[in-house]
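The other protein chains are all here in position, but one chain of the complex has been omitted.
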Amino acid sequence: MAVDASTSARGDLILKNLTKSYGEFNAVDDLSLVIPKGSFFALLGPSGCGKTTTLRMVAGLEEPTSGSIFVGETEITDMKPYRRPVNTVFQNYALFPHLTIYENIAFGLRRRGISEAEVKTAVDKVLNLIELPQLASRKPNQLSGGQQQRIAVARAIVNRPALLLLDEPLGALDLKLRRQMQIELKWIQTEIGITFVHVTHDQEEAMTMADTIAVMNKGKIEQMGTPEELYDSPKTSFVANFLGQSNLIPGEVSGNDGDNLIVDLFGTKVAVPKARSSALGKSVLVGIRPEKFRIAAEGKSTHGNVLTGGVVSDVSYIGVSTQYQVEMPSGKELMVFEQNDDDEEMLRKGAKVVLSWEPTFTFALDGSENVSAGSH
Amino acid sequence: MKQISKWFSKNLIRIYAFLAFTYLFIPVLYTFIFSFNDSRKTNLIWKGFTLDKWKNPCGAPDICNALGNSFVIGFTATAISTVLGTLIAFALGRYKFKGRSATNLLIFLPMATPEIVLGASLLTMFVNLGINTSMVTAIIAHVMFCISFVVVTVKARVASLDPRLEQAAMDLYANEWQTFRRVTLPLVAPGIAAAALLAFSLSFDDFIITNFTAGTVNTFPRFVYVSAGRGIPAQANVIGSAMFFLALFIVVAGQIVSSRRKVKI
Partner (left out) sequence: MAAVKGASAKVFGLKDNKSILPYLLLIPGLLWLALFFIVPIFSLGQMSTKVAGAQTGEFVQGYRFANYVDAFNASTEQFLRSFLYGILATIIALAIAYPLAYAIAFKSGRFKNILLVLVVAPFFVSFLLRTIAWKQILGEEGPVVSVLRTLHLISDTTSITSSAFAVVTGLAYNFLPFMTLPLYASLERIDPRTLEAAGDLYANGFTTFRKVTVPLSMPGVVAGTLLTFIPAAGDYINATILGSPSNKMLGNVIEARFFKIVDYPAAAALSFTLMAAILVLVTIYIRKAGTEELL
């Protein structure tokens, strides 16, 4: 069977108004996205947000209800999976149990009519890339989980697709192996330059590996950007709470001062950089990440934004850091992560404290956002 | 004494199982032993050990003709019923469609109907249509009662096939036919083989339905039944024992092959 022209299409992945509905329910809701060629892209979100459905539509394993998918100039929306320049690494690896590792990896190449000599070269090369050449004649059920995972990746990339889709490929691995594989996958991607689209619910994984992340929720994209952009300047409370943790405090804009907004938080005035604010009106949610707070006993000197009157309501010592819950006079509970990097004594429950932080670390969301969206 | 009774109650069920297996094998052993009997006209009393019957299993009149017919009917019926049943099993095991429950019922009914009713009804139909019973009608009947068993056996295997394997194949440039040929079929094949083996055993061993639908065609079970009165010839014991060992060999070989496939680290 000759190589299909469509399997050699190249370019950016473009999704236009992609929708998948099941009756009234939209699993993927009018999604539009451009993923640049050669990048490592992550689709991040909780289970049920539509990320896997989106991936499967790109692979051709689900039919979109409406919308279109392009690879460069070539529209692939209605193409069968075997015509697309796309390969998938499945969550459970889906290695063919009745074929050897060599035959598994050679499978896609052989279907495209490539000569046996070329097949052997390609398979050997990719087995060396993942450092498992000795497993060629084994069967999948003789391999460990980590090995199977790498073979699944090899089986996909050996075909040099325009796009590699990874559906939560590291979910079944234990923590240590997962960390190792994250580094390896990133390395493979930079080595061979294929566009990777990685679907995961693990925000740490996405931030470690991806150049660009799209956070999905309920079938839509909440925000897309680099890991730093998303972490430092979240635009919705979902993103703020899903990536890392956030303290979101309601307040009112009372003025501005150059590059900063001045916001009134229960009587105290704090500065918020305008560049990090996505507020639309006067009512805002001021966001501070727990690790940005400095916590000190009442009376100690402070600088930057300051909140007084807090009382420690809970202390957790975690070795690397200590986590404090601080109850403010308004009743609001704030979370503080303090690195244990000095000789300061740990504060006790009931201690009266003052919180401070650098204004540049503040972000602001529109007041209409739901404070608890995306928290876990 | 206490030790013994303790051992007893702990192993009671194992002792029982041993006794039960012995009970199961008594007639098999008897048949095997009497295949060596130096019998003349009847094979009812032990007359002495001989290998003659094993050397000449076709010695009894018509026995090998009957055996041959059993094989012809068996292989033909197995081939046809395995194909038809496998097709149905794929439909039931894969797709939602209207008429699923009616199909399930139609497959179930022949298994729930006594053989005599199956045989009698077929004979009645043939009589009504003026068709003479022969090997063809026997094969038709055998296919009929084997289909359901093939469906049940293959359907179990089809239903446990991970659809993601086929999706992976299509993702790797295999079209529908190639996916079926290179992934689906090899993985379902053990189930189909088991179904074929089951169909053949049911067909070979069938008496009642064959009696009604085969007319004058002799089969091995019919031969045995007819000669039961005066004591079946020892050659029948030989053939029966040989079939037993052959079947045992096939099953054990199948088990070994499939367990080799599952070697884990």
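Each chain carries a letter (A and B) given by its place in the written order, and its residues are counted from 1.
Operating definition for what follows: a residue touches a chain if its C-beta (ideal position, glycine included) is under 8 Å from a C-beta of that chain, and two chains touch if they have at least 3 such contacts.
Computed from a predicted structure; not experimentally measured.
Colleague: By the document's own contact criterion, which visible chains does the hidden chain reach in the full complex?
Modeller: So, taking every chain into account, the missing one touches B.
Colleague: Determine which one of B:Leu185, B:Ala228 or B:Val257 touches the chain that has been left out.
Modeller: If we include the chain that is not displayed, B:Ala228 is the one touching it.
Colleague: With the missing chain put back, one of B:Val72, B:Ala120 or B:Ala193 would touch it. Which one?
Modeller: Result: among the candidates, B:Ala120 touches the missing chain.
Colleague: For the chain that got dropped from the picture, name the residues of subunit B it touches.
Modeller: Those residues of subunit B that touch the unshown chain are 13-14, 16-17, 20-21, 23-28, 30-31, 34, 44-45, 83-85, 87-88, 90-92, 94-97, 103-118, 120-125, 127-128, 140-141, 143-144, 147, 151-152, 155-156, 159-163, 201, 204-205, 207-208, 211-212, 220-221, 224-225, 228, 231-232, 236-237, 240-241, 243-244, 247-248, 251-252, 255, 259.
The rule is simple: only the chains that are shown with their structure count from here on.
Colleague: Could you tell me the distance, in whole angstrom, between the mean C-alpha positions of subunit A and subunit B?
Modeller: A distance of 56 Å separates the two centres.
Colleague: What residues of subunit B sit close enough to touch subunit A in their complex?
Modeller: Residue list for subunit B touching subunit A: 162, 164-165, 167-175, 178, 182-183, 186-187, 261-265.
Colleague: Please give the residue numbers of subunit A that touch subunit B in the complex, ascending.
Modeller: So the residues of subunit A touching subunit B come out as 4, 7, 59-61, 80-82, 86-88, 90, 92, 94-98, 107-108, 111-112, 139, 141-144, 155-156, 159.
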